[in-house]
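The structure appears below as structure tokens.
Note that one protein chain of the assembly has been removed; the remaining protein chains are unaltered in position.
Chain nomenclature is as follows: A and B, assigned in order of appearance, with residue numbering initiated at 1 for each chain independently.
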Amino acid sequence: MEPANPRIRLFPVLAKAILLFALFNFAFPFLKDLPLGKFSLYNSIFPGRERLPYGEVRESYSLSPFDIDAMFASHVIAGTEKGPDEYRVLLIGDSSVWGTLLRPEETLAGQLNANAVEACGKTVQAYNLGYPTLSLLKELMLLDHALQYQPDMVIWLTTLESFPNERQITSPLVANNAERVRGLIERYDLSADPHDPELVELSKWDQTFVGQRRAVADILRLQIYGALWAATGIDQVYPKDYVRAQIDLEPSDEFHGLTSEDLPSLRESLAFDVLEAGMSAPSVPTILINEPILISNGQNSELRYNFFYPRWAYDEYRQMLLERSAEHEWNYFDFWDLAPMTEFTNSGVHLTPQGEAILTDKVAEAIQTTCQ
Amino acid sequence: MGLLQVGASILTSLLIGVLTSAAVWTRFAQTARTYLLLAFSILAVYWFQPLIPLRSFDFWLPSLTLALVVLTWFITSSNGARSSSWRSSQNLIALLLIAGLPALIALSRYFLPEPIFTAAAPPRFVIFLSFVIALAIAVTLTVWLSRRFVWILSAVIVFLVVVLVILKTPALALQTSIFLRTLTNRSIETAASTDLRWLGFSYIAFRLIHVLRDKSRSPQVPLSGSERDQQAGRLPGLSLAEFATYVVFFPALAAGPIDRAERFAGDLRKDFVLTRDEALLAGQRIAIGLFKKFVVADTLALIALNDLLATQVRTAGWMWVIVYAYAFQIYFDFSGYTDIAIGIALLAGIKLPENFAAPYLKPNLTQFWNSWHITLTQWIRNYFFNPFNRWLRRFKSIPAWTMILAGQLATMLLIGLWHGVTPNFVLWGLWHGAGLFLHNRWSDFLRTRHPDWQQNQRLQSGLQIGGIVLTFHFVALGWVFFALSEPTRSWQVFLKLFGM
Partner (left out) sequence: MRKFFLIVLVTILSASALTACASGSDDAPAKAVEDYLNALVAKDADRLSTLSCGEWEDDALIELDSFQAVEARLDGLACEQTGTDGDTALVLCSGNIIATYNDEDQELDLSVRTYQVVQEGGEWLVCGVR
């Protein structure tokens, strides 16, 4: 018969607790094949986000997890069954596609959907899969994951600043998904170094639960932010004021350490192999768009188009894009000078809502002419 | 308190408990425990104080706290009793600790590369020395005056209340910040009402006022039974160590509970052995508190009502969600902190009073206020509500219901103002005062018109459940005033909550 008040023996309890925790902690790496990120409250309790989660401050009600599964699980595309009348278009790109300083409905995807564009007898449903940071490899990684969602078309908007080889792995999203990146490098025989020191290598300890606590916390916090997304529709801070993109420019024609005398080196320093991989990956029509850039008329604008681009480099890049597109028969559209200078916000590639509207019309036309 | 400070407090308390238990057979054990608790409490006053933009005030504010403690003890300690004579060895040791530890902290700027116990480098030692000398003069003068003029104790109470009002009133706090910045040759453009973050002063002031009040009480004023037991000069003579430890006791420094000096001293004087069961109980309490505060409350804080969110939420449904989130966040945060404080204190043999007793499960507002921040409610009841009601009863012409209304409105208004002298806290206080009055009238109505309802079990159950739901929602709606900074914003939230 058990005593009425059995005394708790502290040390055995503590010892068991520590042992259990240690077991769980060190077994955690073996659970990594369990797609924890796919368990999501989005598209069930909370509506899916209209763009991939990215946030640097708490007031954005968003954060920047590195778990691709969790990112996509929170996106509306993961919870939207493709309708018979839907012409599914994936938009891949950088912060200009994601929509810095734009509300979801003001982005390219938002405006395409609002305009109810018809293409090949169906209604276009565009999904914003843009993500801030400039890196073709980042976009290839996201595109590779997104192809599971049965697109009818992929539109890849890009700009020169995403091309330099040295930029490919600097994107934190790329750096923190070493395994995926290595898989892409191997699959597409890319020139990027699979052992690039910028790729975050997790030590044995980093792979444990304690080592991964930040990543797990990010996934949990992303779920909680779902309530705020549902309640407010806010996924970004919209400051009242911001510093507009530079118009008066530096008296320099330098581009990533290269000058106008280094034209041949420019060709070799750009990751066209990544672009080619991305363009060949989808089995559906893929449109490549050279996105609009700010063309300044301020100081030193005879040397540079904007903060990012000296004229010689950008002109050469456009020429290269044209050549490659012709060679591979890509559906290529060059919208580089589409938007006037006044339709850019805080960066030489970020458009105002009106600028996006101009781009939307052109992209809609491109979809209609390209769809099969 | 952050996790680091909680961890350090737990270890400190455990160490004190273990050391005391190990030495319990000696006659020094309990005294040593008091001194150890005092020493760590003094260090905590400095360590827990956050950095503020007024340079060196992260050192001066804790020093002023200790100065007030010393002053209050000197003017309330009775002559004759050995424990109260400052010349006694135990009080000299305490004085040495109270002066010596801050001196060491001040000296640390000369031998430590980075400050440890203060957020920024402490001021120069010569300035600290000047402060100590000035304090000694002030204490001597005040004590001398207090022996001759009875009103000195009341004057010190008024002083404490004035400081509290200044800290809690944004406009006054701003002006004070401007004044201090001008004195110290700082920019006044960046002055803000939040510059003077004096850790735990609200609680410290109430502990000091309790002692001053009980010492100054005239025996001629009739008291209720419980009051007579607690007040009327029954405050025992406390040594400086006991008194100082009571006021700045490190687990309860930041946010209470507000204990009573005589009860606290009683725990200090008991022979204490930390048994395994007590350690388990304390550990359990701490673990629950940590979970409530750092897991549940901090998670709810992400989606709890605040000024920004109030303007962004689009629908009534989600507005209710964030209001509920705030209601539970504030409960788990505060009660979790209390659990941690009580658990830490238990390890050192101090049984702090409970502050929460499942308040959201109470069927009426009166019971809610008997189970939410219990020690504050008791303090206000003892030192304001009862005396105020006694005063009101002198006016025989005032009807009973008016007296009840005035008493409850005034009391809840005071509680609101204790949190902050702003329109929203006033509204919050009035909201609860009105609610308490309504409950009082409802209870009266039931008792006089429907005494038979008491016998109906099913009805009683229904009233109980309904009461709980209604009370919770009344309180939750009251939190709208508490959480937001402006009445107009609060009104907009109310409109949105009800779909308008």
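Quick notes on this one:
One rule holds for everything that comes next: a residue touches a chain if its C-beta (ideal position, glycine included) is under 8 Å from a C-beta of that chain, and two chains touch if they have at least 3 such contacts.
Nothing here was measured: the structure is a model prediction, and the numbers come from that model.
Between the chain not shown and the residues B:A23, B:L64, B:A120 or B:V273, the one that touches is B:A120. Only one residue from A:E56, A:E268 or A:E365 touches the chain missing from this view: A:E56.
In the complete assembly, the contact with the undisplayed chain comes from A:D94, out of A:E50, A:D67 or A:D94.
Set against the missing chain, the residues A:D67, A:E139 or A:E161 yield one that touches it, A:E161.
From the set A:R51, A:R88, A:R304 or A:H350, the residue in touch with the chain omitted from the display is A:H350, counting the whole complex.
Although one chain is hidden here, its contacts on chain B can still be listed: residues 50-56, 87, 92, 96, 103, 107, 110, 119-121, 123-127, 129, 181, 184-187, 189-190.
Take chain A: the residues that touch the chain left off the picture are 56, 94-95, 100, 132-134, 161, 239, 242, 307-308, 346-347, 350.
In this section, only the chains that are shown with their structure count from here on.
Interface of chain A with chain B (complex): residues 7-8, 10, 58-59, 221, 224-225, 227-228, 230-234.
Of all the residues in chain B, the ones that touch chain A in their complex are 276-277, 279-280, 283, 299, 302-303, 308-309, 312-315, 318-319, 321-322.
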